[in-house]
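I'd like to ask some things about the structure below.
The complex is shown incomplete by one protein chain, all other protein chains being positioned as in the whole.
Moving on to chain A:
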Amino acid sequence: MWLAISCPCIEMDALSVMGVEAPFVVAQKHDSKVSQANDAAKSLGVNPGIPLTLAFTLAPTLEVLSSDAKQTKALLESLAQSLGEFSGTVSIRPPDCVVIEVKSMLKYFGSLQSIARSVRSCAKDWVSHHNLALGPTALLAQWRSQAGDQYDLIVNEKLTEVPIPLIQWLDKVPLSATRWDKKQLSRLSGLGLKTLDELYRLPSVLIRKHLGDGLYQQFGKAIGTIVEPIDVYQMPESFHREIEFDREVEHSLGLIFPLKNVTQALSTFLRRHRQKLYELTIKLTPAWTIEDQASEITLEIKHDLGSDDASLWLELIELKLSTLCLPAPIRTMVVFSGSLEASIESNQDLFDTVANDRQSAALFISRIQARLGEDVIKSPSITGEHLPEHYAEYVPVVATDVIKQPYTQSKLPSSPHTCSRPQWLLVCPTQIDSSQFRVIEGPERVSTAWWKNRGQLERRDYYKVLWGDQRIAWVFRNDKGHWYLHGWFS
């Protein structure tokens, strides 16, 4: 038993133009006929199949978009990946149909209705319109779904799990649903054949003799007399999506809309592979470049924790794009996955709020880094060195480290003179004049490690001093007698 999902508006769905109220149609490249039309266009009499010239006569404000074969194929693949959740055998039937084997999954899902319900809900995430149909063979299910909703047993609630005779499967299914070429269809029409059941009633020898071997083979595969080799869809190992914009995108945030669909497809890809993504790359090709300028803009979006969540990746991309200034309008965009890792679901204590908080903090860091860069957020790492400026170093925070931090305070290397250290330290000591201050306390001698500094020993005598404006500063005098300001007691 096979279930077919055909998507009659897939070309429009692939162009992400659903919901546009103005009348528009999609036409194949190098073809002057309307391929698909939206509801507004249909209400003006512009139906698929009519010439574009007639369409413009009917609707002068009509907008024509050319179909994007790559996008359509990618959308169909995403749908196939999603449907992989319901069956191990998924086959893509271009340009708009996917078939899945469902008989072997009945035990798991309970009933055909249950599978159909889940498949319908899944298909709604990807396409605006779809027809579902069952069939005893993959090809017949495909033809039935292409015939439209009126032959959809699930919609009409005529579905039973009792074996249905073949003639009933073929009943009233128009021959046009087979999408055979026009010559064949007109020939069959000339013979007075309109539906599949009428064709089935003809002796097979006559079909082969008068209608050709090709049609006989096709029909045989549909009714199961000839075994059809099924081309099972294999998921790619990495995610790659290329979008060529019909109109150039001038503002970086204008890329968000097409990226919504891409991140959804990415999420499906990751979930089907049971993987988490750590790095996503987006390459943008501007319409033009000037000298010394790269021909591509590359954006790398990293998430240290890894995720398969579409909304999170979209948010990280949005944060990155919000700081990007496009040098020229964008013509094409390529999105591909970077490092992937198997997603391991870890058990978590229901009442462990600390772990949840840390997870949330790590996510926060990742968001900040996605927008402002990795070095923007730093945390001190204590080295325990005796030199004031080396006691701790501020290093970029790694999101994964936030989760792994120990719950209890580990023993920290103590600073020898914590109380005598200022609260503010200058990044680099600034040379000052001895007339700028009066000494309060000191000296405290601090020597550099001669074994680290190419054998050179630098001695510093630190003093607490009263600055001219009554502030307390921390200054030192080096071997050469120069005075430096190193911090403020605040």
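We take it that a residue touches a chain if its C-beta (ideal position, glycine included) is under 8 Å from a C-beta of that chain, and two chains touch if they have at least 3 such contacts; residues count from 1.
To be clear about the criterion, contacts and distances are computed from a predicted model.
Visitor: Name the omitted chain as UniProt records it, choosing among "Glutathione import ATP-binding protein GsiA", "Translesion DNA synthesis-associated protein ImuA", "ABC transporter permease" or "Na+/H+ antiporter subunit E".
Guide: Per the UniProt record, the undisplayed chain of the complex is "Translesion DNA synthesis-associated protein ImuA".
Visitor: Pick from A:Y108, A:F257, A:W288 or A:F364: which residue touches the chain that isn't shown?
Guide: Residue touching the absent chain, from the options given: A:F364.
Visitor: If the hidden chain were put back, which of A:D31, A:D231, A:E250 or A:E441 would touch it?
Guide: Touches the omitted chain: A:E441.
Visitor: For a quick check of understanding: of A:F56, A:F245 or A:W488, which residue touches the chain that isn't displayed?
Guide: Answering carefully, the residue with contact to the hidden chain is A:W488.
Visitor: Applying the definition given at the start, please give the residues of chain A touching the unseen chain.
Guide: 323, 354, 357-358, 360-361, 364, 367-368, 371-372, 375-382, 391-392, 394, 397, 402, 405, 409, 412, 415, 418-419, 421-427, 434, 438-443, 445, 459, 461, 463-466, 469-473, 477, 479, 487-490
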